[in-house]
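The other protein chains are all here in position, but one chain of the complex has been omitted.
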Amino acid sequence: MVDLSKITTNGKAIYLAYDHGIEHGPVNLKGESIDPNYILDVAVRGGYNAIILQKGIAEKYYPDYRDKIPLIVKLNGKTKLVGGEPLSTQVCSVAEAAELGAAAVGYAVYLGSEHEAVMLKEFGKIEQEAEQHNLAVIGWMYPRGKAIKDDSSPEIVAYAARVGLELGADIVKIKYCGSRECFAQAVKAAGKTKVVLSGGPKVADDKFLEVIRNIMAAGAIGTAVGRNVWQKENPLEITQKIKEIIFK
Amino acid sequence: MVDLSKITTNGKAIYLAYDHGIEHGPVNLKGESIDPNYILDVAVRGGYNAIILQKGIAEKYYPDYRDKIPLIVKLNGKTKLVGGEPLSTQVCSVAEAAELGAAAVGYAVYLGSEHEAVMLKEFGKIEQEAEQHNLAVIGWMYPRGKAIKDDSSPEIVAYAARVGLELGADIVKIKYCGSRECFAQAVKAAGKTKVVLSGGPKVADDKFLEVIRNIMAAGAIGTAVGRNVWQKENPLEITQKIKEIIFK
Amino acid sequence: MVDLSKITTNGKAIYLAYDHGIEHGPVNLKGESIDPNYILDVAVRGGYNAIILQKGIAEKYYPDYRDKIPLIVKLNGKTKLVGGEPLSTQVCSVAEAAELGAAAVGYAVYLGSEHEAVMLKEFGKIEQEAEQHNLAVIGWMYPRGKAIKDDSSPEIVAYAARVGLELGADIVKIKYCGSRECFAQAVKAAGKTKVVLSGGPKVADDKFLEVIRNIMAAGAIGTAVGRNVWQKENPLEITQKIKEIIFK
Amino acid sequence: MVDLSKITTNGKAIYLAYDHGIEHGPVNLKGESIDPNYILDVAVRGGYNAIILQKGIAEKYYPDYRDKIPLIVKLNGKTKLVGGEPLSTQVCSVAEAAELGAAAVGYAVYLGSEHEAVMLKEFGKIEQEAEQHNLAVIGWMYPRGKAIKDDSSPEIVAYAARVGLELGADIVKIKYCGSRECFAQAVKAAGKTKVVLSGGPKVADDKFLEVIRNIMAAGAIGTAVGRNVWQKENPLEITQKIKEIIFK
Partner (left out) sequence: MVDLSKITTNGKAIYLAYDHGIEHGPVNLKGESIDPNYILDVAVRGGYNAIILQKGIAEKYYPDYRDKIPLIVKLNGKTKLVGGEPLSTQVCSVAEAAELGAAAVGYAVYLGSEHEAVMLKEFGKIEQEAEQHNLAVIGWMYPRGKAIKDDSSPEIVAYAARVGLELGADIVKIKYCGSRECFAQAVKAAGKTKVVLSGGPKVADDKFLEVIRNIMAAGAIGTAVGRNVWQKENPLEITQKIKEIIFK
């Protein structure tokens, strides 16, 4: 089993997600958040366990931060422009990620999509390669597509977490299901695969921190959040509050 | 021909299937059955000939059990979330399975699906690789898809068994067709390919054991059952009863 | 050009086809014909030039017959369960066939199917590999799919034979077109590619032998027949009658 | 740039096309024209610059003619039986063609077909391999499919010629567009890529020779014609007339 110590602190973790440029477009990158250096500075100053980037940004911006913060390279991506059933294919090899200095790689599987099989297969190969490079694998396990009525129902979130375990993810990034109890079920379903919370659109601080309190109480190891940090006026302030919950 | 002695006892076998996490989701893993360690303990204490796992669970849980029970790695999988014609693609290579300590590999072919050709082709390649690794191949031969009216009719079950023989499976895992007589036909159709019973949703003990009596009398070598064991309150008790039928 | 002497007698040939288990299912394998050993015995005692098997049966049954009768491995297959346009993909590599002791390999191309291109491409690669292994290639040239109105019209049968020649088959297996004259046209269209008759559902002996008389007079080198032999009560008797026509 | 001297005479060329067996079927191969030896004799005695064959005919008939006439192997093909958008995939590798003694390889791209991308990609790879084998590449540039209203309009023919240049064909084989003027535009569009006329159904000699006069005046280097030669009663007579136009 891969050693997660490079991207955790006492088994807990806070990751800063910043792959929104391809998934959502600059419309989600208001103000300074459009600048990768701004985000990387937040990540370093906030003491994040790792920054999550697509390979292009990693290649052009990460070299200056290589000694300051670990890197997670997201290996697949798609734009929000395409209609139909979601398909996100690999745009970066594991070898490239390793060369960029990654400590882990990420890959999103849209469970329930008509293209699920394409992503499951690709995910399986990535794991095999990641092991050869001694890199951890984080699975964005996202039920999505016209067959998915509610992608944050307790049952579906626990299912997503479990698929991550079955397929060999070291960490799964899943949505919140609405309560501490159901998230605990998802954590249980994930077994030895660690669970981090996937963020979402910006919400009020109170509500957001309450969610984090719940997922940590439920057994998650932390968060992989983006917009709810860097869309805030003071990202370091909210970071501090998140860390207090996660690491204490 | 591959030596099956590592996963049989005097030519008979009882396997504990536990790949339901990806195929059905945690909704099928009530109570302790969500915990792979619980299942592996049942398998060891019950004296099973092998445990059937997806690669992720094998990687994270099997190392502690490597000397206690043989491993069968299921190489493909899909979630129940996807609609349309069933397609289950390979998520684990034969080489990975070998490295995990597998004594055999499994692969499901959905005969009659519009994607049948994809799975037949993949199954063919897996066999070639498995021979190089000296691993037995178990074919989950499941007629399924909109072209299949009744996946447990005598004719369709015998057909499924035969396809396993034609393609080179060492063992086929097939459904019950309703009687000892028709199952004997399926066993005959499978020829030198061994036949094990595929379980299904939990049924009453009496009925379940009667089925096992019938398939053994029909020439099957045993069972590859999950839910009808670990969804019971006392899995070892039912295990004992199954073993009495299979091995006597 | 490949040497066909291993699978012909004075340039003529009688092959016993037995790949019906995957194509049609056990429903076509009545009585003893479900047992590969029974069929292989018929082939040996009947003095056939070769037996045609899928790789699974070849692997499990042919070792005992390796010195008694040459083997032709059919490399692709599909079940009759799938609807839609026919697609039969490769399930056995040429290298595997060679290792099984094959003297030739077979591959079915469903001309006119929407998936024709997939099969033509695969057939092309098989020929290249077969040459490296010094194996003859037999093309099951079968027009089929919704674009094919009548798969045994004189024009369509001659077309099928010709495609075999154009693509490099050493032997083509084609349907009967209804008369000696039209079959002679198909033989002419096939040029230096040899032609064998593909059988079909069981018919009366008289009619069947008359067809063989016609195809031999038309220039075919023999037959690759299954059901019209082993579905008979006395396969060796009908074999003897076929051989008298082919070899005299 | 590849040396075309092996398949041209003073920069001009007359090729005998004979890949109709797969594209159209024997219905187009009346009388002696069904026999490849007959066609090869015509090619040799007529002094053609090369014969165009699919790999199967090349393998079985060309060895006797290897010192008498250069060979062009057509690498892809399809039957006319398939409906829908045209797709012709590679059935012969460049390496195979080289081994068969080819001086050049041919490949048809159906521009405008929904499968255009498949053929453009394959064509690109063929060129790369052909360069490694030092073989010329001839592109059958044929606009076809439901998006193509008129495949011999001046604009479409010039477009086809140009695509050949853009992609790197050494020679393009294109249809006649109706006049010397428009063909001159196509030749101009092709630039340093040479242009040969693609034939078509048999027409009257007068009309046919007039076309050749026009395309030569327009700057083409010659013809790649089949039916208008070997469907004639005296192929050598018409050959002589074509050559007088091309080479004088």
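In this document, chain identifiers A, B, C and D correspond to the written order of the chains, with residue numbering beginning at 1 in each.
Just so we're on the same page, a residue touches a chain if its C-beta (ideal position, glycine included) is under 8 Å from a C-beta of that chain, and two chains touch if they have at least 3 such contacts.
Given the structure is predicted, the values throughout are model-derived calculations rather than measurements.
The absent chain, not drawn in this view, touches the displayed chains A, D throughout the complex. Set against the missing chain, the residues D:H24, D:K80, D:K188 or D:K202 yield one that touches it, D:K188. Among the residues D:G21, D:P36, D:G56 or D:G164, only D:G164 touches the chain that is left out of the figure.
Of the candidate positions D:P70, D:P143, D:G199 or D:P235, contact with the unshown chain belongs to D:P143. The residue touching the chain not shown here, chosen from D:S113, D:N214 or D:Q231, is D:S113. Hidden from this view is one chain, which touches chain A at 19, 21-22, 25-27, 29, 34-36, 54-57, 59-61, 77-79, 81-84, 87-93, 95-96. What chain D contributes to its contact with the hidden chain is residues 1, 111-114, 116-118, 120-121, 123-125, 127-128, 143, 145, 147-148, 155-156, 158-159, 162-169, 185, 188-189, 191-193.
Please note the rule applied: only the chains that are shown with their structure count from here on.
Where chain C touches chain D, the two copies mostly use different residue numbers: shared numbers make up under half of all numbers in play.
When you average the Cα atoms of each chain and compare centres, the chain farthest from chain B turns out to be D. We define each chain's centre as the mean of its Cα atoms; on that basis chain A and chain C are separated by 55 Å. Centroids of chain B and chain C (each the mean of its C-alpha atoms) stand 34 Å apart.
Under the contact definition stated at the top, not a single residue of chain A touches 2 or more other chains.
With chains as nodes and touching pairs as edges, the resulting graph is an open line.
Under the contact rule defined at the top, the touching pairs of chains are A-B, B-C, C-D.
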